[in-house]
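Removed: one protein chain of the complex. Kept in place: all other protein chains.
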Amino acid sequence: MIRIRSPWPTVVLHRLGGMVLVMLAVSFLLYGVLEIDASAIATKILGQFSTPEQRAIWLYRNGYDRPFLWRYAQWLGRFVTGDWGRSLHDHVAVRALVPHRLGASLALCAITMAVTVPLGLGVGIVSGLYAGRWLDTVLSAAAIMATAIPDYASCAFLSAIFVVGLHWLPGASTMTDGFDPRQMVLPASVLILYCAGYLARVTGAAIRAEMGRPYVRTAWLKGAGRGRLVLRHILPNALAAPVTVIMQQVPWLLSGMLVVEIFFGYRGFGSLLYTAAMNGDLPVVEACTMLSVACVTCAQFVSDLLTTLLDPRARGVFAPRPAAPPQDAPAAATGRTVP
Amino acid sequence: MSTPGSPVLSIAHLTVTLPAGADRPAALHDVSLTVNRREIVCLVGQSGSGKSVLSAAIMGALPSPLRIAGGRILFDGRDVTALDERQWRTLRGAAIAMVFQEPMSSLNPAIPVGRQIEEVLILHRPSMPAPARARRVVDLLQDVHLPEPEAIGTRLPHQLSGGQCQRVVIAMALALDPVLLIADEPTTALDVTTQAQILSLLRELRDRRGHAVLLITHDLGVVADIADRVAIMRAGRIVECGDARTVLTAPATPYVRELVAAFPHGMPGRPASGVPSGGPPVLAVRGLGKRHGAFTALADVMFDLHPGEMLAVIGESGSGKSTLARILCRLLPPDCGKVVVAGADFSTPLRRRGRPDGNPVQMVFQDPAGALNPRRSVRAILERAARIGGMTRQQAARQAVSLLAMVGLPADALDRTPHAFSGGQRQRICIARALALRPRVLIADESVAALDPPMQRQILDLFLRLKAETGLAILFITHDLRLAAHTADRIAVMRRGRIVEVGAAADVFATPSDPYTRILLSALPGQHWHGLAG
Partner (left out) sequence: MRRVGVLPLRAWIALGVAGFWLLCAFAAPLLSPFDPLRSGSPLLLPLARDGMGMHLLGTDMLGRDILSRLIWGARPVLLWSVLATVCAYAVGIGGGMAAGYASGAADRLFSFLATVMQSFPVLILYLLIVMRLGASGFNIIVAVTFSTAPAIFRIVRALVAAERGKDYVLAAVMQGERPWRILLFDLLPNVAGPLLVDACLRLGYTAITIGLLGFLGLGLPPPTPDWGSMINEGRGMAIVFPHLILFPCLAISSLMLSLSVLADALGHRGDSTPLRRTNA
């Protein structure tokens, strides 16, 4: 879709345009799925035993008698200008509800990423360094295990060990008496286990894939040792995949920590969305979904930019290319004749 | 020829074993070879003959299942077969250096080339101050005749051409004045003009600096031009070794005689009268043009091809010859111009067309392994092609048998899948498949480039036989001027999307009219072949 040779502002604008298009399509799908059937919404709000007249009045008062596309346009207009409606369940403005929960989730997300990035990259690099030896085997097996165990199961396992067995940590993270760092340990550990395991596998695989390339053999035959090969030569070329993964994990964590939040009773963004979905609280669901999708799209954008910057071949998109295009001069031009 | 000095490398009775279960017990068997100072020794062999294993053994870089089972490798009088990895590291890059076949991919894409050269100095001369290192890098880049050495050192490999990359790799190899330079097919991936430059650079290294060079190649032309001595390998053994002139002009063993005979040396003997002058052309191309973005792939290409004629299209990489092939096969639509095959307009692309009434232009690709669906048997491949051409099942089955006989494959080949065959045999299957549609024109796009010389000769002879027996017109696309001149009736030389010269093969070879053709001819390796004899 994107032409590499275009100047970089065009590339960035192209990408941004694509993002807006995706967001629009998402909002249309979302609104369509949730609100196309107006009478069902009225029944849900007013209860099963409301009369048809009551529902008709409710529909009229709330603008649901208008055509669907008009309603969508109105909703979109309000949403973009910051009017996200009122929660049907808690009867407060959605704008007031979200920031606190989002903040809580972002805090957990920050802790997770702060550990995941060094741990995952480190394990991946070490297993690449010792590819084929016992340390690599052990680390790879651990990483596969960490990624294969579902998060609800690791919640259970970690709780069983550290809460029930050893009594080291509290089993709930409700933070009812203010912020308690001890309550963050278990939820963060569950997330780190999966994220770091996955990052380590991707990093290790990227390093192993680079290892077979001819330039690595060149460097080896220059007399470079294994450490230098991996750190100086392979790593700069193998970073694209891990960077993409890291960028994907940030938006995933926002909604993906739902399971952890529910298990440990942590009041974050995911559990807000879950409760709203269970209660049929449409405005909250819509706002949370749009926020999540926006996060995914932005992260995708940033990760594209980063991988482009990391790829020496694509670097020309952002920096002016050297003037002369590569071209072998014919023998005569170099002043030496061929016998 | 320069006078050789003392021995740098002497290999004695080296045997490298393969793991149990391989097709033969040893990758190298009782190999003995000496390389002296101020000498270029060529190691020649077909793929699988063990020449790469030998170079890996000298560098202490044998892949894991291979093991040295006997013999010695003396480097500067010191046995290196017993060295451990740490000792090797001090030797590699410093005393023995290596140059590879794929210059572009053997450089790290993320590091400026100057820094990659500097790394050799950092690794082996840790005490050398940074400014001295930088000066040395510039000197090295200058030594390999790269223009603007300071500027080129800051570039990344993808910003350089293939030839420039190979010079960088050579500069890197020379950084510490190694006693021995091993070059593994250093010019195979390069165009013929670039190859000539790299070869003259190697010659200069020998003459001016006294390096010992072990050059691995499959091209006897390169040997004739550059080698002092030559060793010919086959199936893990050295079958003949000696003075280059002696081996090339008076080979002692039957295998080397066959090899030398397969190399098309000297002037092409084919008479130009082979061109059928009368009758309408089967393929007429007029004013063909194609652009890829800002790049002109083809411009105003015009030629005729008559039944029973072989026209060779010659050009270096990027000259547009492959684009031409694709347009003629209707895999790609031209921007402008006309292609007329047997009186019918063929300028539209083939895609979205249903069953054709026989596609009169068929192609034989460069890499026979990639051109055959690995999961289908030869019978399925041949019969399917015939069925598309409108034959009944019985006709297709009968034709498959006769086609195999025609391309010289045994009848029991029908029920095997492509991977059971050698490269040359696979190419025969590809030819049979193309013939199954009864084409009028066969396009051979570098069809013999991936094959070893004797096999090349056999496939080309097959083309010539088909042409003579069936009146098939053949468009032979190649980068190898000499091969073209010795096989084709006429030659068309392409450069930057244009045909700069067309003429009878012998005429173009003997008296080229275009300056570019003259450059191509002068760059051909193996011109000294006759000089050797004399």
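Per-chain numbering from 1; labels A and B assigned in written order.
Assume a residue touches a chain if its C-beta (ideal position, glycine included) is under 8 Å from a C-beta of that chain, and two chains touch if they have at least 3 such contacts.
Predicted model, so just to flag it, every value in this text is computed and none were measured.
Residue in contact with the omitted chain (choice from A:G85, A:G122, A:G171 or A:P214): A:G171.
In the complete assembly, the contact with the undisplayed chain comes from A:G204, out of A:P187, A:G204 or A:P283. Among the residues B:A299, B:M363 or B:M406, only B:M363 touches the chain that is left out of the figure. On the side of subunit B, the interface with the absent chain consists of residues 329-331, 350-351, 353-356, 359, 362-363, 365-367, 370-376, 384-385, 388-389, 430, 433, 437, using the contact rule stated above.
Contact between subunit A and the unshown chain involves residues 1, 21-23, 25-26, 29-30, 33-34, 137, 140, 144-145, 147-153, 156-157, 159-160, 163-164, 171, 194, 198, 201-202, 204-206, 208-209, 241, 245, 248, 251-252, 254-256, 258-259, 262-263, 270, 273-274, 277-278, 280, 285, 288-289, 292-293, 296-297, 300.
FYI, only the chains that are shown with their structure count from here on.
Averaged C-alpha coordinates give centres for subunit A and subunit B that are 47 Å from one another. Contact residues of subunit A toward subunit B in the complex are 5, 213-215, 217-225, 228, 232-233, 236-237, 312-313, 315, 321-322, 326-332, 334, 336, 338-339.
Against subunit A, in their complex, subunit B makes its touches with residues 59, 61, 89-94, 97-98, 100, 102, 105-111, 119-120, 123-124, 145, 147, 155-156, 158-164, 169, 172, 191, 193-194, 196-197, 200, 225, 293, 519, 522-523, 527-528.
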